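The complex appears here minus one protein chain, its other protein chains still in place.
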Amino acid sequence: MYEHDVIVVGAGGAGLRAAIAADEEGADVALVTKLHPVRSHTGAAEGGINAALQEGDSWDLHAYDTMKGSDYLGDAPAIDTFAKDAPEEVIQLEHWGMPFSREDDGRVSQRPFGGLSYPRTTYAGAETGHHLLHTMYEQAVKRGIEVYDEWYVTQLAVTDHDDPEDRVCHGCVAYDIKSGEIQGFRANNGVILATGGLGQAFDHTTNAVANTGDGCAMAYRAGVPMEDMEMIQFHPTTLPSTGVLISEGVRGEGGILYNDDEERFMFEHGYANNEGELASRDVVARAELTEVNEGRGVEDEYVDLDMRHLGEERILDRLENILHLAEDFEGVDGLDEPMPVKPGQHYAMGGIECDENGETCIDGLYAAGETACVSLHGANRLGGNALPELLVFGARAGHHAAGKDMKTAEIQTGPSAKSEPGDVQPPVEPGAIDAGSDDVAADGAAVEPKAVLESTVEQERQRVETLIESDGINHAEVRADVQETMTENVNVFRTEAGLEKALQDLRTARKEYENVAVEDPSRTYNTDLIHTIETRNILDVAEAITLGALAREEFRGAHWRAEHQERKDDEWIKHTMLAWNEGTPELYYKPVILEGDEETYEPKVRSY
Amino acid sequence: MSQSYNRGTVEDFGRWREFTAGMWAWIFHKFTGWVLVGYLFTHIAVLSTAVGVDPASAQAGSDLYTSTISGLESLLIVRFLEVGLLAVAVFHILNGIRLLMVDLGVGLESQDKSFYASLLLTGAIVVASVPTFLGGKLA
Amino acid sequence: MAEHYSSFDRGGRRWLFQRLTAVFLVGVLAFHFMLLHFVNHAADLTFLGTQARMNRPWYLITMWLFLVTATFHGVNGVYNALVNQGLTGSRKNAVKYLLGIAGILLIVQGTRVSLAMTTLV
């Protein structure tokens, strides 16, 4: 068993920032991560980091933009804290040596970004995330922070009180991928989950293969509610075979979208008569899919993004990176032919419910980064707002877990924050096949930290043993089924029938999962095993997403419902919450907080 | 801990087919360098016959030094070896110049081309010198 | 944690000398080859001819410098090559001294030979 004051699970931007923060407070902190830190998906971010740095800009403008962007589903305390802390965090990155792009006077450059009223996006070329990740990992090395890399966290060690709000998290259990060893990690002060996105619930995503929503699933099963899971952002231009992102810049420069009949469908089919290709992400994504669904897709799958008319010179000057991406990942020469694109899952706005200090309703359990939902992004995330979120809330979680005195959070967490029960009628029973059987809060009255940890370790050893020893089907089939139905039914377009179909398919997949087994008998670097466990997590988050989507009968931000074509502010300015409830998920609602420090945000029509 | 398997020499020179220009240049430079040191030692050894030559026999051209050298030079094989030595030396010089340029940061992008150029030039110089080396009286 | 290498035998000096000697050698070696194979054919060499050349002080000094630089360059090159291939510890030390001694012997013998070629001693 390993023991530290603070255990940070995940070493992307959020995890690293949290670990450095805890270290700053003098805590003994360790990072436990299934990938070496520099392999985290934060490295893939291209665009930039928002922060109000310049004179003429201010944190409240940033907060206002963020609230508006969230379509009034963000919580004001989270948004205000975020906008206030972001500038210092970004400058701190600069002090840590991040190679930001510069102005002539040597200051950090800032550029305009969608949905921002001021050019406040700092960036480092088109590789902002890469530089952020590496700069922060380097600072972690400088501080000698312990890293357990290629250790896969499989479960949280939580006491088994009935009410999740009484539970305490004492650590987690992890599996050393290289040796196959299973160990308990005891956290004296707290565990911070920073496990990133859940894009692998979909079969077409800009997310990494490792983004399987492990943190969400583990916290969910441990009793922390999931918040606004239905809010998934889809990006309209990703490469069909890999999901690699083709930046909005192509359309910004004048790139045109064509269907198979070579029609400029954004105009010709009236999706956006004014803005055309430059309409907002969700509009374009829906237009593309409509084309494909109506049989006008190229190879019935995608549409073409053409930039040839821009001329070689301009392309090389401003979009060179895109040429490389299309060439390397799709085998297409953008100077010669149009590039195939289709919408892809991009970001999860929802996640583990937590407050401004990263605390969840379980004592000693924190969440930060994409896996968390402080509710900063609400129903729609603005470009460039995720990276500063990692910094701001990563740091806050780290500081708090290490014992720093901080302002009491205004956001309420846990089932006690419920304002009304949910009403969702799933066509099949959601949740665990055999409710209560594999919960973290295991049977027995373990409360004492060591005992909690030991019993969780034992449980995980059993799970691994069974998976390897038994005989069954390959998880890959189950995973593929989940991804397929999610992309088919819980995509950009959501109909009641589709969502119900998805829940049925997920149920079937869950039953199938009961029969999975790991074929590879080896304890050495058994990725078959890891992926099999991940698939379980994918199932849990996919179901949570779908349940939320079925419940929310309105069109808000990224969430579009065929039967409900408008934003219903009277009824739906509330968060959809999902409690695992020992395997029988329960949906309820929690109010959105619109009273900010400076003003109370008034929901307005979101148009740009 | 997992033990691991060492793939041994396959990894090094078993892969020569996959080497690129810079690698070949390195190998050739190494090889020619070693030949040159080898030669340097031998050369001094041969020249050592000059020690203790008495002036009289030198006048007659029958001293050990003169006769050793002309003796060696009368062997055709030695003449061929000398051509080889020339090739080795010329390549080492030309590639040495290439390396000095690399050290100075000049023309790094065309390092492969300069290597091929060294090879070609070496070939040309050697071919051009063959008559001189193999010519001259053998006896 | 990463180990910290602090062997302060900073290889820089030998590296620099290898380049400096190389520059010198380019000229002298080419000259040497030209003189003894093209201007005077090797086969026609005689002790007296050699003596005549070696008696010129600038030639003698050049040849001697040629010897010294070539020896340093060659021996250092060989040493480097071996170290690059991962020679370490006592074997490395052994090679270092062996090559050092060989180099010195070569220079000593070379010096003796070149002096013997002159009428200076």
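Just so it is clear, A, B and C label the chains in written order, and each chain counts residues from 1 on its own.
The definition used in the following text is that a residue touches a chain if its C-beta (ideal position, glycine included) is under 8 Å from a C-beta of that chain, and two chains touch if they have at least 3 such contacts.
The rule we apply is simple: contacts and distances are computed from a predicted model.
Undergrad: Since a chain is absent, check the UniProt entry for it and pick the matching name: "Cysteine desulfurase IscS", "ABC-type D-xylose/L-arabinose transporter", "Succinate dehydrogenase and fumarate reductase iron-sulfur protein" or "Biotin transport system substrate-specific component".
TA: From the listed options "Cysteine desulfurase IscS", "ABC-type D-xylose/L-arabinose transporter", "Succinate dehydrogenase and fumarate reductase iron-sulfur protein" or "Biotin transport system substrate-specific component", the omitted chain resolves to "Succinate dehydrogenase and fumarate reductase iron-sulfur protein".
Undergrad: Any idea which chains on screen the missing one touches?
TA: A, B, C
Undergrad: Looking at the whole complex, which of A:162, A:469 or A:598 touches the chain that is not displayed?
TA: Of the candidates A:162, A:469 or A:598, A:469 is in touch with the missing chain.
Undergrad: So one chain is hidden, and I want to know which residue out of B:23, B:75 or B:124 touches that hidden chain in the complete assembly.
TA: That would be B:23, which touches the missing chain.
Undergrad: For the chain left out of this view, which of A:25, A:138 or A:363 touches it?
TA: Only one of A:25, A:138 or A:363 touches the chain omitted from view, namely A:138.
Undergrad: If the hidden chain were put back, which of A:61, A:168 or A:244 would touch it?
TA: Of these options, the touching residue for the absent chain is A:244.
Undergrad: Touching the absent chain: which residues on chain C qualify?
TA: These residues of chain C touch the chain that is not shown: 1-16, 83-86, 88.
Undergrad: Given the full complex, what residues of chain A touch the hidden partner chain?
TA: Against the missing chain, chain A presents residues 35-36, 38-41, 43-44, 53, 87-88, 91-92, 94-108, 125, 127, 129-131, 134-135, 138-139, 141-142, 178, 208-210, 239-245, 325, 327-332, 469-471, 474-476, 480, 518-528.
Undergrad: Which residue numbers on chain B touch the omitted chain?
TA: Residues in contact with the chain left out: 2-7, 11-12, 15, 17-18, 20-23, 25-26, 99, 102-105, 108, 111-112.
Operating definition for what follows: only the chains that are shown with their structure count from here on.
Undergrad: How far is the middle of chain A from the middle of chain C, if each middle is the mean of its Cα atoms, in Å?
TA: The separation of the two C-alpha centroids amounts to 66 Å.
Undergrad: What whole-number Å value describes the gap between the mean CA coordinates of chain B and chain C?
TA: Result: the chain centres lie 15 Å from each other.
Undergrad: Going by the contact rule already set, what residues in chain B reach two or more other chains?
TA: none
Undergrad: If you look at chain C, which of its residues touch at least two other chains?
TA: In chain C, nothing touches at least two other chains.
Undergrad: What does chain C use to touch chain B in their complex?
TA: 19, 22-23, 25-26, 29-30, 33, 37-38, 41-48, 50-51, 67, 70-71, 74-75, 77-78, 81, 102, 106, 109-110, 112-113, 116-117
Undergrad: Provide the residue numbers of chain B that touch chain C in the complex, in ascending order.
TA: Per the stated touch rule, the residues are 30, 33-34, 36-37, 40-41, 44, 47-48, 50-53, 58-59, 61, 63, 65-66, 69-70, 73-74, 82, 86, 89, 93, 96-97, 99-100, 103, 129, 132-133, 135-138.
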